[in-house]
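For this depiction, one protein chain was excluded, whereas all remaining protein chains were kept in their positions.
Up next is chain A:
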C-alpha cells in the first residue's frame, strides 16, 4: 500500500489525468484502454491489472487539491464509470465558468428535490415551480428550460419524457456532498451500498430496503422465485435483464 502511494507521477499518469479532465465521465472499458494507451505512448510497461494502483498514484497527488478520480456504477445500465471529482465546497468551485451562480443554485435545488423524491425522478413542472424559492437572481421559464438542456448535454442530468434524473456523473461527483447534507434521508442500495435514487423498494412496511435496478437484475438472475434478501418476503417487482 505504502509503496504504491509513493510511486512517482510520470507522463503516462499526466496524460491519463488530462484526458479524464476533458471528459466529465468515462466508462470502465475506455478507462482501461486509455490506461494502456498512456503507458504505451510513454513507453512504460503496461500491467493490465494494476489500473487501481495507477489511479491511486494520481489520486495521492490530487488529494491536496480536494480532487479525486472516483469510480461508481450507473443506476441505468449497471456499468462502472470513472469521474474526476471536486470534493471541496467553497467559493472557488463556483468559479466554474460553465454555470452562473444562480444556475448552480437551481441545480442544487434539483438535487434536493431528487433526493427527497420517491422514485428519483423530478418533473419539469416541479423544477419550474421551485424557481420561486431561489435566493439568487431568479431564472425565468425560458432560462430554466435552456439550463436544463445544458445540464443534460453536460451529462449532469438525464431526461426522459419530461422527467429528470441524476446522471451517473452527478451521483459520483456529488456523493460526498449528498451523504453529508442528507444523512437521515438517504436511500442506500442493500446490495452495493451506494446511493440509490432509481431503485426498487421492498413492499414489506417493516422492511423497505432499496435495491438498484441493475443490482436487482444481477441479484435475482435466474432465480425462479425472487425473495427480499432482508425480510424474505416475495419480491413483487419486475426483474430487469442484466445489461
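What to note about this one:
Simple rule for what comes next: a contact is a pair of C-beta atoms (placed from the backbone, for glycine too) under 8 Å apart; a residue touches a chain by one contact, two chains touch by 3 or more; residues count from 1.
The rule is simple: contacts and distances are computed from a predicted model.
Only one chain is not pictured, and the protein name UniProt records for it, out of "beta-aspartyl-peptidase", "Necdin-like 2", "ZSWM7 protein" or "Arp2/3 complex 41 kDa subunit", is "Necdin-like 2". Although one chain is not shown, part of chain A still touches it, namely residues 9, 11, 14-15, 17-19, 21-23, 26, 30, 33-34, 36-37, 41, 61-62, 64-67, 86, 88, 91-93, 95-97.
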